[in-house]
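Single-structure report; data block below.
Complex shown without one protein chain; remaining protein chains in place.
Labels run A, B and C following the written order; every chain starts at residue 1.
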Amino acid sequence: MIRCLAALLLASGTLAAQVPEGFDVADTPGDAGGSVVASWKQLPNEDASVTYVVSVSRSKDGPWEEASRFPATGGFKSDAPKYFWFWSSNREEHFVEIPAFEPGEGEKGPIEIWVRLEVVTPSATAATAPLSATPRPNWWNWPKTNVFVFICLFGVATFYLIRRARRDPNLFIRRIPGLDAMEEAIGRATEMGKPILYLNGLDGMSSISTIASTCILGQVARRVASYDTQISVPCYDPVVMSVCQEVMREAFYSSGRPDSYRPESAFFVTNDQFGYVAAVDGIMMREKPAACFYFGFYYAESLLLAETGGTTGAIQIAGTDSVTQLPFFIASCDYTLIGEELYAASAYLSREPIQLGSLVAQDWGKIAVLGVLLLGTLASLARLDFFKHLLATF
Amino acid sequence: MTILGAWIAVGLTLFMFSFLYKDNPFYKFGESLYVGIALGYSLVRLWYQTWIDKVWEVLKSDASGKWWVLLPVAIGLLLLTRFVPKVSWLSRWAFAFLIGYGSGMAIPAILTTSIVKQAEATAKPLVSMPDKSEAAKKSVDGAKAAWDKAKAAEPTETDAVRATRIRYEEARSRTEYTFVTAYRDLTTLAIFIGVFSVLFYFFFSIEHKGPVRIFSRIGILFLMIYFGASYGNTAMGRFSLLYGRVLTLKKFGGGDYYYSTGILVVVMIGVLTALHFKNRGKEERA
Amino acid sequence: MIHLKRTVPLAIAFLSGIILMLQYFIPHPASETVLQYSQDWLTTIAYVAMLLGVGSLLQSHSLKIRRQVPGWGYSAVALITFGLTVLAGFHGKEDGPGGPLNWIYENLLNQMSATMFSILGFFIASAAFRAFRARSLESTLLLLAAVIIMLGQVPVGAHLPVIPEAAAWILAVQTTAAKRAIMFGVALGSIATALRVIFGIERAYLGGE
Partner (left out) sequence: MGLFFQKLLAIDRRWIFILLGLVVVVPTYHPLNLPGLKASPNVRAVYDTIENLPEGSKILVSFDYDPASMPELAPQATAVLTHCFRKKHKVVAMGLWVTGVAMAKESLNTTSKEAKAVYGEDWVYLGWKPGSVAVIAAMGSDIHNCFPKDAAGADVGSLKLMQRVKKLSDFDLVVSFAAGSPGIDTWIAYGSDKYKFKITGGTTAVNVPSMAQYVQSGQMIGLIGAMRGGAEYELLVKKPGDATAGMDAISLAHYLIVLLIIIGNIAFFISRKRKGAAS
């Protein structure tokens, strides 16, 4: 304490040892309770000769243990936007993250942490009065809020557009040739009296691609039911198989042909990637389907399936958001839905206003992305960091 | 056991390859065997890894809240109600959990990694500004010194010298506008145009005519180059796999394994030829 | 009844979706626990669901055998090998190297999957021959890009003029540009689908009455 006072007295003359302003200790924002943060304003005209030493203790009176020591050229709040965001004042404030104490035998956490800051210059040392804070787990991760806001905006836009589509169902949707060809393929299968093969990809039911694929199956099954064609859905995942059965049952019921529905048309094959391929390739060679539809998420097996299907003379239509497999479907299928078109397919086929509304929302989302890209590029050219910060992820 | 294993391995490898000729009894046998073994194998492996480790061991332990592990078992049992048509609607509860779970997980994760991060990476200045900082200048001087040193050691430009020269040019392009900077800017611009035009291709509710049509057409061209490149880039890995199989066949075809590959190939070709003639006779009679 | 068949599953999807979504924004250890638990649950559910698959397999193959449809012998092969593998697996508690399950894996399963995978080598050649024709500007670019990249891959390519630079540039620009744009679209599409599921707009999976 005396040393501190002495330092304050000296401070007017030189930079010998001055205590920085605004020393504060607080719980680290937006963390799981693993640390506290000590922060202070930088000294006027500090340089590399000034060293900050931060010591911690379990009580106000010590014993003190050194937690961090660094020259004044580093350790700025601006280095950790994860906690402090991008305020310009961050460049003038130092901080140190101090990990929580492990609770000892018989102790219960979290433990209050006492922190003391010392300023060491070549000629002298000064110390602040100790302050304390208790690390606590937080209920909101503020730096991730931008993502949350984006989700809310997109959600609100989706609901607004769905409502609008309900009022005015005559929305324009551009042609997707692959989906128009689907109708034709089902018709051809009916004429030839041969089955249609529908695959859902190799992901499980909690994958969005598979969800989209089962929705498309619903639309395909409606047409199959009304044309009275055969459909066969070999599955890689038993849960997907069950969902496909439900989806098809619904389709057959709503097309007024509940008696044509056969649950065994969706069946489980095996849950080994290439075992599945071996079996499905075999089915293709033996049953010679008139059309093969591949929707959902695929891995290396894409070409093994589509090449074999191609040699049987089937019309092949694929749709996947698996970017690495798109080239192979493009090369071996008659039509391929690329990426987002997979998610537009069910809306396109059903023409239901709700679905079309959310399709328009996707377009709005793209406009927003384009806008951000354009503005972000211009802003970065003008050296404005606002957009960069808006898009920061932690 | 090893010799038997080798013969089985070679046999099954050839059975699966025989699919390239056409669907035939060997392939059908291999396929059925594969389906059966694969399911049996994962059933047993996961019995230990999931059932024993994640359920049984937890129940035996005295961890607090251990009864929670019965909840997923219950959800799983809901799925099994599908065997009982009367109550099979209960399985929908399980579907709902899985589908809701996947959707909830996906939204923030996809938005962060596929949109926000990508947008941040794309929104770059299209023209590089020379970096006038002291650190940048220092790195240029360092790279220049390294290049000079390498040049002095080797009179002709070897790969190592070339690498130092490239490093120097790279550093210099950050402090002043050089050919390398222009190339980098061109790349950034091309990426920007590519992203922009491909996004236009995906517009669904706007008619593709006028400027939208032009952009979406450029987008399709970008997509096609990408698909071609990606196709060509994968070929290497696939051929490596094929070569790996050939190596295995070669190894097991050696004297240590009593020439399994050669013998089995001859036998298979013999049987397939016989089948071919037998079936042809049948077809003619029909 | 309609509540149990419709409302309850919609509520389950809504709740599990919202909880998992919010989990991402909550740093509290409790939220971490939720994530951990639910991930473990998923594997357990998947395991129990596998019995559904086993049931389906047994049903369809035994039906084929009973009806003696052409090729029913292969169904018998599938069932017998399935049974034998399960027997081999439960033979010992710890099946390390040298155990029967491991032997099956190394000499049968692994060999067959490696072979199926390697057949891709043949298909990549035949598909390229059929598909890469310069019918239009689009398909010309597709095939040119593929040829340049393939030549860039082989040792000789390094000595050809332009090819290595062109290959590097295509990979650098194209893999980022086109892929990034596809990812933007896919992300928006999947978020829209996920929102529809959580809010019960997409309910095809609930089946009919």
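Assume contacts are C-beta pairs under 8 Å (C-beta built on N, C-alpha and C of every residue); 3 or more make two chains touch, one makes a residue touch a chain.
Everything numeric here is computed off the predicted structure, so don't read it as measured data.
Engineer: Shown chains touched by the missing chain?
Structural biologist: B, C
Engineer: Which one, B:25, B:125 or B:244, makes contact with the chain that was left out?
Structural biologist: The single option touching the absent chain is B:244.
Engineer: Touching the hidden chain in the complete assembly: which of C:34, C:76 or C:151 does that?
Structural biologist: Per the contact definition at the top, the residue touching the missing chain is C:151.
Engineer: Considering the entire assembly, which residues of chain B contact the chain that has been omitted?
Structural biologist: The missing chain touches chain B at positions 20-21, 159-160, 163, 235-237, 239-244, 246-247, 250.
Engineer: Where does chain C touch the missing chain, residue by residue?
Structural biologist: 96-97, 106, 110, 114, 121-122, 124-126, 128-130, 132-135, 143, 146-147, 150-151, 153-159
FYI, only the chains that are shown with their structure count from here on.
Engineer: Where the centres are mean C-alpha positions, what is the separation of chain B from chain C, in Å?
Structural biologist: Centre separation, chain B to chain C: 10 Å.
Engineer: For chain A versus chain C, what separation do you get between their C-alpha means, in angstrom?
Structural biologist: 19
Engineer: For chain B, which residues are shared contacts with two or more other chains?
Structural biologist: 16, 19, 28, 30-31, 34-35, 37-39, 41-42, 79, 82, 92, 94-95, 98-99, 101-103, 105-108, 110-111, 115, 119, 122, 192, 195-196, 199, 202, 223, 227-228, 230-231, 234
Engineer: Mark out which residues of chain A touch at least two other chains, giving numbers and ranges.
Structural biologist: Those would be 144, 147-148, 151, 154, 204, 206, 208, 211, 238-239, 242-243, 245-246, 269-272, 274-275, 278, 286, 326, 328, 330-331, 338-340, 344, 359, 362, 366, 369.
Engineer: Show which residues of chain C lie in contact with chain A when the two form their complex.
Structural biologist: Chain C residues touching chain A: 21, 24-30, 32, 42, 46, 49-50, 52-53, 56-57, 60, 71, 109, 112-113, 116-117, 119-120, 123-124, 126-128, 130-132, 142, 179, 182-186, 188-197, 201-202, 204-209.
Engineer: Where on chain A does chain C make contact in their complex?
Structural biologist: 30-33, 137-141, 144-145, 147-148, 151, 154-155, 158, 162, 204, 206, 208-209, 211-212, 214-215, 218, 237-239, 241-243, 245-247, 249-250, 252-254, 264, 267-275, 277-278, 286, 300, 303-304, 306-307, 310, 321, 323, 326, 328, 330-332, 338-340, 342-344, 354-355, 358-359, 361-362, 365-366, 369
Engineer: Under the touch definition given earlier, write down the residues of chain B that touch chain C in their complex.
Structural biologist: For chain B paired with chain C, touching residues are 1, 5-6, 8-9, 12-13, 16-17, 19-20, 28-47, 50-51, 54-55, 68-69, 71-73, 75-77, 79-80, 82-83, 89, 92-111, 114-115, 118-119, 121-122, 187, 190-199, 201-202, 219-236, 238-239, 241-242, 244-245, 248.
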